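Every protein chain except one is present and positioned as in the full complex.
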């Protein structure tokens, strides 16, 4: 394993110390338990947004704390959900009296831990709503399983709901908006190489020199299908067809297209993917009116990419365009 | 070779088509010859900034075209300097009557091609000044060699000089400022893995499972020393000590610290490097007052990082903070 | 052994920690086949913290010992297994009440309470390819054993046997809960890591209470 780290057990702590040193004017880092809040938290009268999840997906979530996006993020160990005490403390730290929205990616661990935290926060008199994001079409959705994973739509939901909260909308409104974003967004990812969990020290899975994994999860969970590597245009079709087939996006729609690096794939390749996505959608009558291209929800050093499409309307577009000022996403401020 | 690309020969064209599709309101892409300009170019009365170099370093330079930074970028083939015709056409396209600054990284190819282009532009009556960036302390500087390479300082110079040009400063002033930034900045990089030039199809160099290369160039040029992999803290010292030993930065100085990914190293590791850099500089009496952390001058999918330190004063700080709106770097707008 | 008290419960917990530490790589390997390669790491982090906690604030009764395990797992493990095992030990702690001795029948009751907690939290059923498969099979075995008049050691040994069968039964299953469910059919052919750690937890009891 080759990584720029110190002790394997200190990866998350060291990272948080880096974030604290790098962005002292924007965020506050709490070390016991681990959580990150806006430097100006709590913002009185504003619905507060709290998210969290395993580390290893940077900039998500810690990099999205700041004006116009999250109020707090709870980082777990690498690829491991954080614990209820972190979420509870973060929730208390950012609660500004207007309620707190928990944005939870749909993984059993995240869901269970956030559930416990929401119960505890409720007992302390803080109104909490939870929205579970489950946009990954690589996984068959079903009432009898853990359901779909939460992936790229999380970033979009955090941005859009963050903007709505800044506008002073109520907890119910922001939570409904979050459900709307989740309902209108679909994602799928793929990997060219495996990531290496620092504590494991070796690749999570083995891929042959000429193989790729389609439908990969952001924790290196195996995907739908292992196949021979293909061109960017073919990969785009393999990812985008299931997204379009899944429902919410139809010909004639405007979408936000989010082309994401899994961590090890550089921007030059993302732009090629974007080009092919643009063509594919054009051929299918779907118009890209907003985009986001870069490493925003990563899987350590995994090479690969994911595509997220969010159906846009005027409201979502306006909230997407609203100013945001976080270490990981910034415009208009 | 595993990459999200189509035909190897089309990598740069496909990438440019992606950029054109992604940022139509911000940049214009010219395809014959290849160059990228601000959508609103030429800006009358403003000194225009033109840079360029081989592709494979994204977002540099194309991603830095826009308000407050470059007026044009000329992408060459992967890791190969662009050609004089590109530079000449780009220079003509953005010239707003106040002169054009060529920001050139010190590689023989870039220097020679930009020299030819500057001569040709001069023949066409456009005033051109050229500044060569050579901040890489991994290479021994000498009058009898090609000299140092231009690396991370290029990004900082493009941002700072872009802000100065926006303020309406003259060509001589902007060129002098660029020389000042270059004089006060020093960099050094390292690699954990090799990159793969698409047309070559295999790694540029081989590194053992437990080896790293200290002093690597951004084209996979071998570095100063190959050694056993070490902790982030040790790597930081290996990169930063030569930077501090080199001259311009002394105890008591304020610096901008730029921790850059070579492309395949994810943000989680960069923050750990930043933490260790922060400590190392603190112990050496140097204060970080600004920072930039992310993949900004990459080497395809190479894993590794580089550190650039720029000594700041009030002028440079103010220009760094000035609004910038490009696909790759954005704040205040 | 007819029954146990606080000391034996503490010895059990220490043995769990030791066995998890020892099997950490194996559990993680199982999780890398159908999950995210961290189950051994998670459990080991949790039980190491439990040991520290037992040192720094020694519990004074069985309920307190089980509660310490629960709260530490909840606070340190994260992932799915943290809240699930945390809930299991909380429910066992609640069920044991003020008792200072546990015999075979009582242990079976505690196990039932713990399993019900896991089900309430995780909504898994037998056959979903989770820890529930090992735990339910263990409960069936211990119930039968208790009914046939076994003492604690014998009953726990039966539970371990049951857990082992339940654990191995997960191999052909297609996962319907947890991270492995994302794999659909591809999850078949691999043993569930959580079922494996459940077996380990019961095996630790049997190894201690002889």
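Which chain is which? They are A, B and C, in the order written, and residues in each are numbered from 1.
FYI, a residue touches a chain if its C-beta (ideal position, glycine included) is under 8 Å from a C-beta of that chain, and two chains touch if they have at least 3 such contacts.
Worth saying up front: this structure is predicted, and the values here are computed from it rather than measured.
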Contacts of the unshown chain among the visible ones are B
Among B:220, B:242 or B:328, exactly one should touch the missing chain; which is it? B:220
Of B:23, B:61, B:149 or B:330, the residue that touches the missing chain is B:149
Just name the one of B:76, B:162 or B:295 that touches the chain not displayed here. B:76
Need a quick check: the contact residues on chain B for the chain that isn't drawn. 33, 54, 76-85, 107-109, 112-113, 115-116, 138-140, 142, 144-146, 149, 197, 199-200, 204-205, 217, 219-222
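By our rule, only the chains that are shown with their structure count from here on.
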Take each protein chain as a node, join two nodes whenever their chains touch, and name the resulting shape: line, ring, star, complete or other. line
Hey, which chain is the most central one here, using CA centres? A
Which two chains have the most C-beta pairs in contact? A-B
Rounded to the nearest Å, the gap between Cα centres of chain A and chain B is 29
Where the CA atoms of chain A average out and where those of chain C average out, how many Å apart are those spots? 32
Tell me, which residues of chain C touch at least two other chains? none
Note the residues in chain A that touch 2 or more other chains, in rising order. none
